[in-house]
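With one protein chain withheld, the remaining protein chains of the complex are depicted in position.
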Amino acid sequence: MTITVQALLFARYAELVGADRLALSLPDGSRAGDAVSHLRAGHTGGGLPPTVLLAVNGRQSSPDRLLDDGDELAILPPLAGG
Amino acid sequence: MTITVQALLFARYAELVGADRLALSLPDGSRAGDAVSHLRAGHTGGGLPPTVLLAVNGRQSSPDRLLDDGDELAILPPLAGG
Amino acid sequence: MYLTHQPIDLASLIAQVSRAEHGAIATFTGAVRDSHAGREVTALSYSSYESMAEHECADVVREAEAKWPVRVALMHRLGDLTIGDVAVAVTVASAHRDEAFVACRWVIDQVKARVPIWKRETYADGTVGWVDPTVPGGIVMARPDAEASRG
Partner (left out) sequence: MYLTHQPIDLASLIAQVSRAEHGAIATFTGAVRDSHAGREVTALSYSSYESMAEHECADVVREAEAKWPVRVALMHRLGDLTIGDVAVAVTVASAHRDEAFVACRWVIDQVKARVPIWKRETYADGTVGWVDPTVPGGIVMARPDAEASRG
């Protein structure tokens, strides 16, 4: 069984990866941190730093958060608003 | 020798005394506090409280401040700006 | 000039202190409230020892600009105000927000402590009081005869 997760990339990370949205196919039971490791292991995500800020479905989440099929996983560069 | 000092009264004190400006004749060597005592001893100034805020020539002064002829002595109610 | 009998224009105060090197602007405005010490306020009048008040305001602004890397604008309104009117405005511009907040707070506190301005309130029941932060309740009622003679 696999799930599909929409990875959203912003600002510098979108620039690094060369895309602001990617569909990731992951094994059932994957956690948010696993999705980032998967992306980092590939060609496009190699530049992502070892720790990143994550949000699942628009709310900040820990890397331990279990992912469901159809979740939106945002990978956020360090915040710089204000 | 006497000096003449212009006493200025504001807000509630002007209301109490019934005037916002009075000329006071005082003995040479009088201090700011003496001028207030002089005023308080008279009919018009009887309602002034025992301690008041004073300014001589537009700058806050202690009751010990020696007065010169022609000085402007302001007797200030508790401040309530802002 | 730090005192005015006209409405205070906050935008022009902000423009007065803004510079391209300033990222942060902290502003305080004090407005006339509809109640004080449990009484319903219907009208309010500020008076001042104006020459001394101008000096004190200038000192406060100069001292703030010496203590922190900031630019300060300050305006206090005098005369008759109605509920909601801005009575005092302080605007502080700085490169960073720490100094802007600290200096803005310091300036309004100094204005209240040092600038010779007085506030006369008219209440819904027709009585009149002088605001006096040194007495319990914060108000000394005006004498009815004095009030009559004033009108």
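Structure notes:
By written order: A, B and C. Residues from 1 in each chain.
Here is the rule we use: contacts are C-beta pairs under 8 Å (C-beta built on N, C-alpha and C of every residue); 3 or more make two chains touch, one makes a residue touch a chain.
What you are looking at is a predicted structure, and each value in this text was computed from that prediction instead of being measured.
Touched by the hidden chain within the whole complex are the displayed chains A, C. Annotation for chain C: contacts to the undisplayed chain at residues 10-11, 14, 18, 20-35, 83-84, 95, 97, 100-101, 104-105, 108. Take chain A: the residues that touch the chain left off the picture are 8, 10-12, 15-16, 18, 55, 58-60, 74, 76-82.
Please note the rule applied: only the chains that are shown with their structure count from here on.
Centroids built from CA atoms put chain C at 52 Å from chain A.
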